[in-house]
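A single protein chain has been omitted from the complex, and every remaining protein chain is retained in its original position.
In order of appearance the chains are A, B and C, and numbering begins at 1 in each one.
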Amino acid sequence: MSKVISNERIDEDFFLLKVEDQKLSKIGQFYMLRAWDSYPTLSRPISVYDSDDNSVSFLVKIVGEGTEILSELKKGDDIEITGPLGKGFPEDISGKIALVGGGVGIAPLFKSAKEYKNNPNNTVDVYLGFSGTPILEEEYKKICDNLIVNVGGFITDDIDTTKYDYILTCGPEIMMQVLYKKCKEEKTDDRLYVSMENRMACGFGACLVCTCKTNHGNKKVCKDGPVFLANEVWGE
Amino acid sequence: MSKVISNERIDEDFFLLKVEDQKLSKIGQFYMLRAWDSYPTLSRPISVYDSDDNSVSFLVKIVGEGTEILSELKKGDDIEITGPLGKGFPEDISGKIALVGGGVGIAPLFKSAKEYKNNPNNTVDVYLGFSGTPILEEEYKKICDNLIVNVGGFITDDIDTTKYDYILTCGPEIMMQVLYKKCKEEKTDDRLYVSMENRMACGFGACLVCTCKTNHGNKKVCKDGPVFLANEVWGE
Amino acid sequence: MSRLETTFAGVKFKNPVALASGTCGFGREMNEFFDIEKLGGICSKGLIEHPHGGNDGIRVWETPSGMMNSVGLENPGVDAFIENDLAWVNSKELVNIVNLGGHSIDDYLSGVEKLNKVNLDILELNISCPNVKEGGMNFGVKTEAAREVVKLIRKECKHKLVVKLSPNAEDIVSLARMCEEEGAEGVSLTNTFLGMAIDINKRKPVFNNGYAGLSGPAIKPISLRMVHQVAHAVNIPVMGLGGITTWQDAIEFIMAGATVIQVGTASFMKPDISLDIINGMDKWLADNGIESIEEIRGIV
Partner (left out) sequence: MSRLETTFAGVKFKNPVALASGTCGFGREMNEFFDIEKLGGICSKGLIEHPHGGNDGIRVWETPSGMMNSVGLENPGVDAFIENDLAWVNSKELVNIVNLGGHSIDDYLSGVEKLNKVNLDILELNISCPNVKEGGMNFGVKTEAAREVVKLIRKECKHKLVVKLSPNAEDIVSLARMCEEEGAEGVSLTNTFLGMAIDINKRKPVFNNGYAGLSGPAIKPISLRMVHQVAHAVNIPVMGLGGITTWQDAIEFIMAGATVIQVGTASFMKPDISLDIINGMDKWLADNGIESIEEIRGIV
């Protein structure tokens, strides 16, 4: 059981939840969150937004019963966080890196951008697409070389994929697929990593409900992913 | 939907919950309380502890999941209160009245004592029995002529039932039955009223799960009671 | 609200939402909370020909997202119902469904005989009561045993007949087909699921009867599946119920093939929850440009 350090409402839909935690997470990993006893049944998978030696933070969008309960947590409340889980973004990469997020899919990109920037040879551009009011622009601006924000349009229109050595994306599946198509056209699909979303039960590889078909056979999004090479998932 | 005005923790086990409400309740009535959506399934029956033109208060003991949730409510929180329900203590009585409560069964006696005291001809003695630390002694002292408190023993030992015209009781069934036996011996059982407790689903007479056998046939604790003449329930 | 209007076996419902038997008395108590004429229909508490005191001991037990009950058909008897309540329900503008149970064929027959003499809209035959003669086994478990009851009642009963099916039946689809074959105007399902709870400190079942009937949101996925199976297997209309709590649940049951849905346990959460369900359905139909609920019935 962990304790909530703070819970900050960003706007009607989003909140930033900070929880006591000493575990070290890797970029693109997630936790299973649970701030209730036996109802609702399942815990909720939420990506690491940020973390330090004593805490982990989550950027969460309220969509249903579980995220609603999480949004009401207050400092000092108990929360069960199981993790970090999964295989996240590639770590030891260097060069020109683009991070492309849509909606709450921007969450795992924050810590990722920060870590990539730790290598002075890297340039890190962050592309964020929002359908409604954009959030956390200032925060993302600080941790990357260039921040490109698109509101109401297609963030995928704003990127020249050929400029990058690595392109990492997280967001609605439809957005990621458009980006993949674009990369195919621009022959950059070999450098595209996608963070997949799927409904989960265990979150740690034991139940096989989160399977994602890849061209290396069935993979577990929770254990083998959530991050995959786009070609592995959508390639022939 | 009503709003919580205040929620005051009395000790580890008890709290006083005050809710906005303009409905007029009669002494010994109860409400069905619910501060959650669909889980747990059933609402919780709780007696009126006190009320005024704009509020109703409940004295609640934490025993399980539902009362635990209620205990965590804060000022301004939403709560569904259905009621007032049931048939409470007799209203237009006068004379010497004893109110005998055990444990959280003391709750409905507070407002009852106050109302009986509105008639200057009445004398109202309150007997409270506690197995653990007594609560609210000062409050009860103010609203009656004599307050008798018993801790760890049998409050039923402390009463001479022949002194009273009316004896009203609420508490653990075993306590009420001991009192009934005593009244039988002292030939005062005709003036003893008991507030029965039973598991409920609807709380308003529609489902028949709260049936109590009486010598006038099956009665619904929620609708025909919770208050009955003791002889009706336990008499031959 | 005409987009919610529907017809069940020739009986017009202003909307497809009825209250389930045993969860709304005979309607009077509900009417203190809201105008029951806003409902499509109401099913009476299960009646038996003669008055019955019901079961002893604990009668209700909460379970995760559900509850178990062991009321045991406590009821005032058909005569008392006719004398005290029937006229009142008939005076209300909604479909009056009378639920009839019985512990023996004779019970059923004499109940039907009495009800034949009065007005009501639909008779809902509850064949899930334990059959005292056959050692407590429900009439509604085995298709061929149930056929005997349904055949007889169908012959005697002058009202529209809807048979209420138990989810504890060995084969609920064959049971429903049998009802169709025997001339029932419709079926309703599901009744409660046989469940159990044990008081570990007393080392005894919670209920004197050992088992009791499980209802509420917990059972919804199973009831919905059964309604889907049955609605696709018979040509008579289906009343769907079992755990319906939200308007979304109700739409699911309609899409699965139910013509009318019933709300039971959910009324204990909020006495007028059925109105929320009616309003929610109506709004959803409007928002989706659906002119009649019948357009979506059985489309899944």
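Rule of thumb we're sticking to: contacts are C-beta pairs under 8 Å (C-beta built on N, C-alpha and C of every residue); 3 or more make two chains touch, one makes a residue touch a chain.
Everything numeric here is computed off the predicted structure, so don't read it as measured data.
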item: Chains in view touching the one left out; value: A, B, C
item: Hidden partner interface residues of chain B, rising order; value: 38-39
item: Interface with the undisplayed chain - residues on chain A; value: 34, 38-43, 80, 82, 199-211, 213, 217-218, 223
item: Where the unshown chain meets chain C, residue by residue; value: 63-66, 68, 170-171, 193-198, 200, 203-205, 210-211, 214, 216-222, 224-225, 228, 243, 245, 248, 251-252, 255-256, 284, 296, 299-300
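The rule is simple: only the chains that are shown with their structure count from here on.
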item: Chain whose mean Cα position lies farthest from chain A; value: B
item: Whole-Å gap between the CA centroids of chain A and chain C; value: 48
item: Chain centre separation in whole Å, for chain C relative to chain B (CA means); value: 35
item: Chain A and chain B: spacing of chain centres that average the CA atoms, whole Å; value: 54
item: Shared interface positions of chain C, touching two or more other chains; value: 64-65
item: Multi-partner residues of chain A (at least 2 other chains); value: 39
